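Sharing a structure here in structure tokens format.
Of the protein chains in this complex, one is absent; all others appear in place.
Right, subunit A next:
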Amino acid sequence: MKALHLTAAALIASAAFAGAAHARDQIKIVGSSTVFPYMQAAAEEFANKSGKPAPVVESTGTGGGFKVFCGGIGPDFPDISNASRAIKDSEVKLCADNGVVDITEAKIGYDGLTIAMDQQAGDLNLTKEQLYKALAAELPDGKGGFVANPNKNWSDIDPSLPNIAITVFGPPPTSGTRDAFVELVMDAGCLKQAGMEELKKSDEKKFKEVCSRMRQDGPFVEAGENDNLIVQRLEADKNAVGIFGYSFLYENSDKLKAAKIEGVDPTEETIADGSYPVARPLFFYVKNAHRDVIPGLKDFLKEATSEEAMGDEGYMVERGLTPLAQDLRDATRKAVEEATKLAAK
């Protein structure tokens, strides 16, 4: 019992101590692991320039970030949440339920999702439909029902593809990259199957369910959030391909090469002009109630949206971000400056 008392006393004492000492002078940022390197850059630049305490950037995944971000208002909750997709209605609601009603959305650039393999592997030119057929758990059988995905080799899908086993390393469901891949590739490929248009109209929920389920019988391997591990595995297995953000391809361009999607190579130009079909916008969200409370937050926002950061030759772009067009950049800057409230959807 003595031990229990002591433990309890120690806990309460330390909690009280912490509560008293804990008013925050650092900016706190959570959210997407894809946006993480860009915000990291902005945070470091901000700290170097201003000499203020360095913002704390934590990579939690997009969904995990909103969960903490929407927890409430006050120093215990983060000021900014990064996202590799737009905020969902359910998250807006979660925020509102906890009193976080005034949020500003800032689009900072694009990220291309790339399908890449080892430099020494053969070239691949895939369509969304082929990717869907390679990776979906179940395919429509053409009679309104579904059968387990029978495709084992790429050539099973289309004779023009190489006759090698399908092995794809990809992100887990908690990742924003996975969400984007499902939305941009799986759903799009699924829609091209016979009868799926009708299904989408009649029963959208069912459509989402069958189209976004990735197969679990071996060819698709969930490789965790660690993209470096995927790069290593691709080096070891020349027949495997991996799914990840453009920044990883860019950094490892001597080891990896990308597959063409719908005939287009992922490059900064094709991602920015929209001709590369698997690109997604990246965002961060700001809690406006914190603007006047957390020291330095306004200056940090200015830094993160400056031309030096997200401009054509900005330091975020140097890390692999695909920049927005000039007018969109100005729009983002204006929205952040004026704390434009997120429009209700």
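Here is the rule we use: a contact is a pair of C-beta atoms (placed from the backbone, for glycine too) under 8 Å apart; a residue touches a chain by one contact, two chains touch by 3 or more; residues count from 1.
Here is the rule we use: contacts and distances are computed from a predicted model.
The chain absent from the displayed complex carries the UniProt protein name "Phosphate transport system permease protein PstA", chosen from "Cell division protein", "Heme exporter protein B", "SusC/RagA family TonB-linked outer membrane protein" or "Phosphate transport system permease protein PstA".
The hidden chain makes contact, of the residues A:90, A:253 or A:326, with A:253. When the whole complex is considered, the residue among A:26, A:239 or A:267 that touches the unshown chain is A:26.
Considering A:227, A:268 or A:303, the position touching the chain not shown turns out to be A:227 (whole complex).
Listed here are the subunit A residues that touch the chain not shown: 1-3, 6-7, 10-11, 14-15, 18-19, 21-22, 24, 26, 28, 33, 36-37, 40-41, 43-44, 47-48, 51, 53-60, 68, 76, 119, 225-229, 247-248, 250-254, 315, 318-320.
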